[in-house]
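This report concerns only the one structure given below.
Yeah, one chain of the complex is gone here, protein chain that is, but the others are all in their spots.
So, subunit A:
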Amino acid sequence: MKRILVIDDAATVRLYHRGILESAGFEVTEAVNGIEALERVAEAPFDLYLVDVNMPKLDGYGFLRELRAKDLPQAPAIMVSTEAGANDQKLAYLTGANLYLVKPVRPGRLLSHVHTLLGMTPSSEGRTS
């Protein structure tokens, strides 16, 4: 089963994303900020990261910078933000995001991108076999 780390300081957003991803068969782990996310990464690798931009302690950019500097297999990252500005998107890609989505994220759209980034078809249902 593919493992996804959902990183967001808002509990409701984490729950929303968890529901969407679990309904499609993914295993979801949560982190409330970049620091906690790095701790989760140190425990076990993930197949994809869903990263909020604005978080206390260590924001999404900071998390991705540190993640990309690590000597481990690099998984795709989707950055999600309320900010639709070109500068925000550019910074996200420069930092190491594979995709930048503006909130609110619709379930079908999120799953479509997740499947694409993981090289899966929707019928794969998050499972590797």
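Here is the rule we go by: a contact is a pair of C-beta atoms (placed from the backbone, for glycine too) under 8 Å apart; a residue touches a chain by one contact, two chains touch by 3 or more; residues count from 1.
Operating definition for what follows: contacts and distances are computed from a predicted model.
Peer 1: Suppose you had to identify the omitted chain by its UniProt name; would it be "HEAT repeat protein", "Fe-S cluster assembly ATPase SufC", "Ribose ABC transporter permease" or "Branched-chain amino acid transport system ATP-binding protein"?
Peer 2: UniProt lists the chain that is not shown as "HEAT repeat protein".
Peer 1: Going by the contact rule already stated, which one of A:V6, A:A31 or A:V53 would touch the omitted chain in the full complex?
Peer 2: Here the residue in touch with the unshown chain is A:V53.
Peer 1: Of A:V13, A:V41 or A:L118, which sits in contact with the chain we cannot see?
Peer 2: Once the missing chain is taken into account, the touching residue is A:V13.
Peer 1: What is the set of subunit A residues that contact the non-displayed chain in the whole complex?
Peer 2: Contacting residues on subunit A, toward the hidden partner: 10-13, 15-16, 19, 53-56, 59-62, 82-83, 87, 103-107.
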